[in-house]
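What follows is a single structure, written as structure tokens, with notes after it.
Of the protein chains in this complex, all but one are displayed in their positions.
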Amino acid sequence: MKNKIKVSVVGGTGYTGVELLRLLSQHPYVEIHHITSRGDEGKLVADIYPSMRGIISNQFINPDKADLKNSDLVFFATPNGIAMNYAKNLLSEGVKIIDLAADFRIKDVAVWEKWYGMAHTSKDLLGEAVYGLPEINREKIKKARLVANPGCYPTAIQLGLLPLIKNNLINKNNIIADAKSGISGAGKKLEPSFLMAEASESFKAYGIEGHRHLPEMEENLSACANGERVKLTFVPHLLPMVRGIHATLYVDATEEFDLSALYENFYSKEPFVDIMPESTCPDTKSVRASNICRIAPHKEIGTSRIIILSVIDNLMKGAAGQAVQNMNIMMGFEEVAGLVLGPITP
Amino acid sequence: MKNKIKVSVVGGTGYTGVELLRLLSQHPYVEIHHITSRGDEGKLVADIYPSMRGIISNQFINPDKADLKNSDLVFFATPNGIAMNYAKNLLSEGVKIIDLAADFRIKDVAVWEKWYGMAHTSKDLLGEAVYGLPEINREKIKKARLVANPGCYPTAIQLGLLPLIKNNLINKNNIIADAKSGISGAGKKLEPSFLMAEASESFKAYGIEGHRHLPEMEENLSACANGERVKLTFVPHLLPMVRGIHATLYVDATEEFDLSALYENFYSKEPFVDIMPESTCPDTKSVRASNICRIAPHKEIGTSRIIILSVIDNLMKGAAGQAVQNMNIMMGFEEVAGLVLGPITP
Amino acid sequence: MKNKIKVSVVGGTGYTGVELLRLLSQHPYVEIHHITSRGDEGKLVADIYPSMRGIISNQFINPDKADLKNSDLVFFATPNGIAMNYAKNLLSEGVKIIDLAADFRIKDVAVWEKWYGMAHTSKDLLGEAVYGLPEINREKIKKARLVANPGCYPTAIQLGLLPLIKNNLINKNNIIADAKSGISGAGKKLEPSFLMAEASESFKAYGIEGHRHLPEMEENLSACANGERVKLTFVPHLLPMVRGIHATLYVDATEEFDLSALYENFYSKEPFVDIMPESTCPDTKSVRASNICRIAPHKEIGTSRIIILSVIDNLMKGAAGQAVQNMNIMMGFEEVAGLVLGPITP
Partner (left out) sequence: MKNKIKVSVVGGTGYTGVELLRLLSQHPYVEIHHITSRGDEGKLVADIYPSMRGIISNQFINPDKADLKNSDLVFFATPNGIAMNYAKNLLSEGVKIIDLAADFRIKDVAVWEKWYGMAHTSKDLLGEAVYGLPEINREKIKKARLVANPGCYPTAIQLGLLPLIKNNLINKNNIIADAKSGISGAGKKLEPSFLMAEASESFKAYGIEGHRHLPEMEENLSACANGERVKLTFVPHLLPMVRGIHATLYVDATEEFDLSALYENFYSKEPFVDIMPESTCPDTKSVRASNICRIAPHKEIGTSRIIILSVIDNLMKGAAGQAVQNMNIMMGFEEVAGLVLGPITP
């Protein structure tokens, strides 16, 4: 039995935070150290999230008072622009970091600053930070001190595209990602459009003029294409449900190949990627509350078009689950530790 | 063809407001004069509610700039405590008023001030104000200048109890109203518990220690019981859906009588109350987006207990629809004008 | 005041049927004659759909006993393959027909028989039948005896594409229609995947290998393109909600033009098509329970790609509402008669 490591969560009041706490509380090798919140300082986690009654006994502590430097690893489940202010100090104390926000997802600082509308305060760490998609960066994550946990859309979309991009089998300038997300992806934002009265029984596109996940995907996919530029058309939509992302991807093949075999082989050793049988369509409920990504590649008859369906739970493989997977890799645990959780259905 | 009257809506940005606008825009005898909002002054109604594009061309106008005194009738779809500040002046200009909030629902000013936590600024109008439940006060509403539109729960619950109370057939100290409301009843309040991520796929009671609709019901039902005190146990619950109230009422009969016949006779001439066939249970969807209240009285076998099920759409018979019904009565229109709208199903 | 016409509905027990009854019961120029059902013969419509209590007093009558030939117009809200057996006889009696199913939507009988898996029993009427999309066929519908009401997806998608196709502004071989429908589009089919326990809180694609609405759209759009072949990639998805279709359309422009002006002009006189302001995204709730289609065309920056968003209520503009619109045109009523119904929101 391994010794338990001490893990803290900065920003534990959001939906990603509580999901992370659910996972960490069940993790065999983890002891929860501090959970911070400015707004809810002093309150019990279980007072904000009654689901955690009897499971998490911690109080929220002000991050300025938290003894983060004595944690082995710190998760940032904060808004964008927070982790970059803590990273250098924590790393210098030997603390590992996984940022579930966007501070270290994009290497090109100019691009980052344009899309996120603020100056980056830790540019010198951008080179070291590892983009935490284990399916492409597992070896780097093993040695990483600082991991940038990917966005939810980017996880579903990139896992769907990687076999094609890595093997240079499609036109990289004509990729459409029509993506749909459950409303927990918006976090706990208090806006009328996220109220149940408005969001339920409705569906819409948004962010069509530009979404922050677009540069993240284009930079990383281009890196996976040996630097050849990958260009996406990305349209996110808001689903009237809580959890789940479904990406419908349209690409043009540049040659003939066995589509199913490509995907099966590419992901044959991945514990959290499941290639569906031919001619099937995965539903988001089949991955709900689990860390699994299910992918179904389809070939259009009579054309060169390929359609890939990719589903994840946005709070799990799209956020907290993937963060725990990254922690497991960084700390040398079995990669699936604490993540062997069957999807909740119905 | 009657001449159209000029009607204004003070506070048109909430859910009750937009429902009222939907009804007024289709009403044969009404012209919408002003729609006020402080927060959205200058914006088009259709910009806040795209459903109103092509239907309502008005801009929101600041209430201080609105020419309300030249309206024939003004609806207040405002928070509590607003209408009472406008009422005297408007009445003195000959403008009729329907308040969809609570300012004039309770005659006992001490009770009102305790439950609503503010001083009442129009006490002298409380005597004149008519409680706008047409099924009991139709004649008074005809002559009223100022109508207090009932709350949503009180409408569903009182319509369910009236035949028994009015005929003195039950124990008035042992009445339980277990009521469930769709989330639009909470209005556009920006609280985490009304976000879709939290409210959907969940159900809970609330306000169990005391809800403002309780004194409203007790005062009015007591008045209907010839002043004998009527005491309710009232537990409201929040449903994971948008529209609809279902009241399950438990009472004890003090004598034998034909339950179905009582209800059928009591409501035989009411255009908006439907008594269901024996042994059936109405669902809220059967009244959605309509002004209908459906009631099913049941007798427990072998006991004196009676169980009454009563459903309405909280935004319609529970708010805007009833307000239009009251307007029709006050103005001498057919009572159903503008309200002959079939429920939306599925 | 026009005399009322006698209208019958064959197959009134499905969701399209009850929506049609809701509209017809409120229509100023219509009297409901017969409503047929084999399975529910003898029952009151209101027993199957309590929402119709007090609104529709008809019983379901067996279609073999119904006096359809004395109706002025008969709607078929039946499964595919029924209307084609009734059409000739009814037309010979001077009865007009609107088929809400697919029997007369496709002119090419071989294509129809392949996709619908049965022999067509009224081939000689296919030439006469008019495809009931008023926005392109209004003049033909005016004179038609037999109208094929379009499918729900085809209505949303074609209205989104028509300005571009008719003006020959896009590559007709590279059109992607990523469409999402509420579950009422599946009708009252008793399959586990349509149970609330399975369908809610989930989202998936389906019919990716081929959906019957594809040949309908390709044939009709090709006709609109002067016979030049239009080829679609069409992926339908199932939304966890009841009503609403959202089509996200991806096309490639072959030249420069003013996108907004094109759409505004094309639909400037249409009572039921609303072009949204630039940079906005319509939600399906903004058209719920109304006959409106809202369209928002978007241009991708720096490329030739155009993205069009188009929303309808699948039971209204996608079925019953459009059928009533067609009836109005066929009978010379105002086109909006009985359809001036504001969308239900929230």
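Just so it is clear, A, B and C label the chains in written order, and each chain counts residues from 1 on its own.
Keep this in mind: contacts are C-beta pairs under 8 Å (C-beta built on N, C-alpha and C of every residue); 3 or more make two chains touch, one makes a residue touch a chain.
What you see is a predicted model; the values in this text were computed from it and never measured.
Checked against the full complex, the one of A:Leu126, A:Ile292 or A:Ile329 touching the unshown chain is A:Ile292.
For chain C, the residues in touch with the chain missing from this view are 15, 183-184, 186, 188, 190-192, 194-197, 199-201, 240-242. Residues of chain B in touch with the missing chain: 176, 178, 180, 197-198, 200-206, 208-209, 231, 233, 235, 237, 239-244, 246, 248, 250, 279, 281-285, 288, 298, 300-301, 303, 305, 307, 309, 311, 346.
Mapped onto chain A, the footprint of the missing chain covers residues 15, 18, 22, 25-26, 49-55, 184, 200-201, 242-243, 274, 276, 280, 282-283, 285-290, 292, 294, 340-346.
By our rule, only the chains that are shown with their structure count from here on.
Taken together, chain A and chain B share the touching chains C.
Shared numbers divided by all numbers used gives the overlap of an interface; between chain A and chain C this overlap exceeds half, so the copies present the same residues.
Taking the mean of each chain's C-alpha atoms, the chain whose centre lies closest to the overall C-alpha mean is C. Each chain gets a centre from the mean of its Cα atoms; for chain A and chain B, those two points are 46 Å apart. Chain B and chain C have Cα centroids lying 36 Å from one another. Multi-chain contact residues of chain A (touching two or more other chains) are listed as 197, 200-201, 240-242.
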